[in-house]
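The next block holds one structure in the form of structure tokens; read it before the comments.
Left out: one protein chain. Kept in place: all the others.
The chains carry the letters A and B, assigned in the order they are written, with residues numbered from 1 in each.
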Amino acid sequence: MIDTLAHLAFDPNIVNGLQETVSQHSTALIENQFRTDNLWILVAAAMVFIMHLGFSALEAGFVRKKNVVNILFKNAMIIAIGLLTYYAVGFNLMYPTDVEPGGWFSLPSLGLSPGEGDMGTGYGDYTFWTDFIFQAMFAATCATIVSGAVAERIKLNSFLIFSGLFVAVCYPIIGMWKWGKGWLDALGFIDFAGSTLVHSVGGWGALAAIILLGPRLGKYTERGIKAIPGHNLPLAGIGVFLLWFGWYGFNGGSVLNANPEAVSLVFVTTSLSAAAGAVGAFITSYVLFKIHDLSMVLNGILGGLVGITAGADLMSPNEAVIIGLIAGAIIPFSVVFFDRLKLDDPVGATSVHLICGIWGTLAVGIFGSAAGWAQLGNQAIGIAAVGIATFTFAFLLMFLLKKTIGIRVSNKDEERGLDWAEHSMKAYE
Amino acid sequence: MIDTLAHLAFDPNIVNGLQETVSQHSTALIENQFRTDNLWILVAAAMVFIMHLGFSALEAGFVRKKNVVNILFKNAMIIAIGLLTYYAVGFNLMYPTDVEPGGWFSLPSLGLSPGEGDMGTGYGDYTFWTDFIFQAMFAATCATIVSGAVAERIKLNSFLIFSGLFVAVCYPIIGMWKWGKGWLDALGFIDFAGSTLVHSVGGWGALAAIILLGPRLGKYTERGIKAIPGHNLPLAGIGVFLLWFGWYGFNGGSVLNANPEAVSLVFVTTSLSAAAGAVGAFITSYVLFKIHDLSMVLNGILGGLVGITAGADLMSPNEAVIIGLIAGAIIPFSVVFFDRLKLDDPVGATSVHLICGIWGTLAVGIFGSAAGWAQLGNQAIGIAAVGIATFTFAFLLMFLLKKTIGIRVSNKDEERGLDWAEHSMKAYE
Partner (left out) sequence: MIDTLAHLAFDPNIVNGLQETVSQHSTALIENQFRTDNLWILVAAAMVFIMHLGFSALEAGFVRKKNVVNILFKNAMIIAIGLLTYYAVGFNLMYPTDVEPGGWFSLPSLGLSPGEGDMGTGYGDYTFWTDFIFQAMFAATCATIVSGAVAERIKLNSFLIFSGLFVAVCYPIIGMWKWGKGWLDALGFIDFAGSTLVHSVGGWGALAAIILLGPRLGKYTERGIKAIPGHNLPLAGIGVFLLWFGWYGFNGGSVLNANPEAVSLVFVTTSLSAAAGAVGAFITSYVLFKIHDLSMVLNGILGGLVGITAGADLMSPNEAVIIGLIAGAIIPFSVVFFDRLKLDDPVGATSVHLICGIWGTLAVGIFGSAAGWAQLGNQAIGIAAVGIATFTFAFLLMFLLKKTIGIRVSNKDEERGLDWAEHSMKAYE
């Protein structure tokens, strides 16, 4: 009997060793997943970076030859100022570490100071540095949206001051309301990747700015609205394709890890909505204008992308197609609408980012897994609150600049072009 | 004795717990690998998306100024229509779920309806959504190939109808023959990432279209062949570099997981073949024309890329260099050959995609780990079958369009340019 048992006896060291190894494996498994997740967010950050090139090319293509250096200069400086101010204050304003859920404002510290464990798996699905750089790439996009709308007539210095404060203060405080666990998050407002928090914020800023700036000389005359065509449509086309590419990082990275089902669904809804946006704009622009208008189709793609952004993780492919189709179809009407109001927007930024941003945010209450009247109400509250706050901030800041250093170049400089007036350079020789 | 045993006694809960944890680890390990694999295919899909920008830029650069808006419009609509039709029918035609190995045709359902478990590790190395979006990005490329060949003279509406049906019906059914486990797969035909299934399919479609369309006005005159140079070679250069970049996703993603050895070998063979393609075209174009022809070198790079695509996973680096060198060297001869036949192809799409696609597919029977007479025979059968089917489909469809709504713009519109005739726009101001 004892013999029988004896041959079953075991060496406790083996089990102890196994326990230790298995425990190390548990850690290693989490670390491996963390490594993949973190890598995806970094790659996504690089893709969002490319959107800044997309915006630059799009805006440069849609303005006149004489204002191209100015657009490129503004966009190069916006990403630089955006990254630096987000590093100085924006990141801490948007994601305060002394998080008090439901709050409106907090700035716990300046600069970047990762805490204990912020690089490891305990912090979430990526490191503190990854968190910062992915969010920093988002931050500057809202100022870039303004850049297009105010093109061809704004003073460079006023624009740089405006952008710097808009990105450093306005964007992160409002972003905190939802993504920093503030009051909009507590309310139940949904905005996956920023139809409202990024695109509408940029769009409201653009709207406030163009109201105060006024239209370009000769745009609205007694004999009607004068079309001022962009100088280089291949450049605009390159811009839109690069924006679409970058949006896979923008939306796909907003899953905040590499969860296979979630990220792949977001890729599908984003793609289908962009495609449907092109078709929607193709149809309505043909109905309205009887031509196949490239600018409208390009902006239709962007409209579809902005539209899906609030709920890219919640929609079925069918719903993504409907959202994109409507977003694209809105674009030509919206462009006509703003022109009727004599609000001059050379690149259609308000139509794409503001109007389709609102549409996409509302769509979360209408379609997808979160749809419902209560949700639709929350979405409307979020849209209104963000709209009022952003518009007020942007309007007051622009107004202050207008009354002090001025926001608009002289008529002579506008006619000669900003490239000559502000840069003494020409885009093309 | 009993004491001796007693100190060896163990708590069975420990081993039970270990068993449970180890079993969870087995699952987690598979999930972690799945997460990395799925991520790679998504990133690869985004890279293939960039190829659509590459094609747009290349084609826009190689046509005349007066047809640039048209090219951009077509390419923006192709990716949109391609994604939407692939979502509606193409994906199910190409990868039927009621797979009957060796078959010719099946359409089990419409739209996207993932089954039980299609998001998890049991489905393969990626989710259902990932599978769709990666394949969808491929689908539209073959229509884009046609776009370049028919540039500067085709009617927009006819082209859009043609492209839509080509992508929705022709491409996926033929693709199914190999990649959907159809009869070519059963035969042993090899086409890793689509030298035949994507590039030659596009090339055959282009050939059928340009036969029916006829050459551009003034291309072939009694005094000889008139060179009609592209209007913007930097744009063409950007296009080729972006296509090369996207090809890392096209070929690298076709491994269908992130297997380190396989993906890295594909990166190496793809790179070396592209580089050798440049050198091959450099040499033969200098020999033939006595100039350093940028268009030839750019198309040589593309020829090298198309050439390696069928066997990128099977070749050694040395073999990749040989395949690319020959592909690049073919390009100038092929361009001259098509010109002699008065088949006018403004961007050289038939030379790059059809001729080098055939070469690359044959090369699998000549070089690499699958080489052999039997394989070469299978490759030839696949080339012939795909060629006959695609050419017939494209020719009949184009012929039908020609006899109904017409496929070619009026001479007056061609002379004024399609930008004015179809879009009332100019690419440059």
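Simple rule for what comes next: a contact is a pair of C-beta atoms (placed from the backbone, for glycine too) under 8 Å apart; a residue touches a chain by one contact, two chains touch by 3 or more.
Computed from a predicted model, the values in this text were never measured in an experiment.
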item	value
Of A:32, A:284 or A:351, the residue in touch with the unshown chain	A:32
Sole residue of B:22, B:186 or B:396 that reaches the chain not shown, by the stated touch rule	B:22
Touching the absent chain when the full complex is considered, from A:56, A:92 or A:106	A:56
Hidden partner interface residues of chain A, rising order	1-2, 5, 8, 10, 14-15, 18, 21-22, 25, 28-29, 31-32, 34-36, 38-39, 42-43, 45-46, 49-50, 52-53, 56-57, 60-61, 68-69, 72-73, 75-77, 79-84, 87, 111-112, 119, 126-130, 132-133, 136, 156, 232, 235, 238, 422-429
Where the unshown chain meets chain B, residue by residue	2, 5-6, 9-12, 15, 18-19, 22, 25-26, 29, 32-33, 36-37, 39-40, 43, 47, 64-65, 229-234, 237-238, 240-242, 244-245, 248-249, 252, 258-261, 263-265, 267-268, 271-272, 274-279, 282, 291-295, 297-298, 301, 317-318, 321
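Definition applied: only the chains that are shown with their structure count from here on.
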item	value
Distance between the centres, which are taken as Cα means, of chain B and chain A, whole angstrom	31
